[in-house]
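Only one protein chain is missing from this complex, and each of the others stays in its spot.
Presenting chain A:
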Amino acid sequence: MEGIVKGKRIDFGGIFLYLFLTGLGIVMLLPLVYMVSTAFKPVSELFLFPPRFFVDNPTLINFRDLLLVTGTTSVPFSRYIFNSLFVSLCIVFFGTIISAMAAYPLAKHNMRFGSAIFNLIVLALMFSPLVIQIPQYLIVSKLGLINTYWALILPFLAAPVGMFLMTQFLRQLPDALLEAARIDGANEWRIFWTVVMPMLKPAISTFALLSFITAWNDPHPAQVYTTDNDMKTLPFAIQSLSGGVGVIARVGTLGAASLLMIIPIIIIFIITQRMVLQTMAHSGLKE
């Protein structure tokens, strides 16, 4: 399967394949292009009739408005950015370590109940965490965590997807290095940090990407677990900026905020994509 199968004269199949992929790719990107162009539109162009797809005189005024003039709330917009960044980075950092620590014995130790625990994780993959929101909320409020960063971080640390990907990835790696380290007298804790963690690097960056996306995009934790405006995150701020459903107000500022929200994720994906594909190759499920 090396590239396009060589035809006799002209490879119509190949040309068609590229045309199709490029065409569909561009259609998929159009909404994003439109968002970018909205973010740079001056007010005079936002409500023009006929509506324009592209921006004529790009301006940064929307970003300035967003960062300086916050409008409805007394909390500066930078606070939301900080909250979102802080919460997402904590979830990524601690979530990765916790999942990696759990994946190691499941994949490489022959322990009792190991497969039972793994099956439980697979079962947890099969439903969305959204359905257990209510008891989660009750638990968080019983623990007295409402309106703290803990409430936004703790419930999301033990993610079944991350644990699943890491265990599967670790399973296919050879044991030789582990054995060698054991013969050298290293204890399990040391082996974990010096041998397992470096080997897990592709899986770690994959999980980092996935958990960052989920944490960064999810408006629910801030909506449900916090009442203070100080504690809200970016997606929530964007919802309140738009002034509710169906209201088309402050489109420019909204576009700028939305763009700010999407850019970090795209950058992280570009950085991690090679390792992501390496990890996902071992994401298979078997009955």
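Just so it is clear, a residue touches a chain if its C-beta (ideal position, glycine included) is under 8 Å from a C-beta of that chain, and two chains touch if they have at least 3 such contacts; residues count from 1.
The criterion applied here is as follows: contacts and distances are computed from a predicted model.
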Choices "Polyprenyl synthetase family protein", "Cell wall protein", "Multiple sugar transport system permease protein" or "Protein-export membrane protein SecF" - which one is the UniProt name of the chain not shown: "Multiple sugar transport system permease protein"
Sole residue of A:Leu29, A:Leu60 or A:Ile271 that reaches the chain not shown, by the stated touch rule: A:Leu29
Hidden-chain contact residue, picked from the options A:Val55, A:Leu85 or A:Ile98: A:Ile98
Option from A:Val55, A:Leu173, A:Met199 or A:Ile213 whose C-beta touches the chain left out: A:Ile213
Missing-chain contacts mapped onto chain A: 1, 3-5, 17-18, 20-21, 24-26, 28-29, 31-32, 34-35, 38, 47, 49-51, 53, 98-99, 101-102, 104-106, 109-112, 114, 117, 120-121, 123-139, 154-158, 160-161, 163, 182, 187-188, 192, 210, 213, 216-219, 223-224, 235, 238-239, 242, 244-246, 248, 251, 254-255, 257-258, 261-262, 265-266, 269-270, 273, 276-281, 283-287
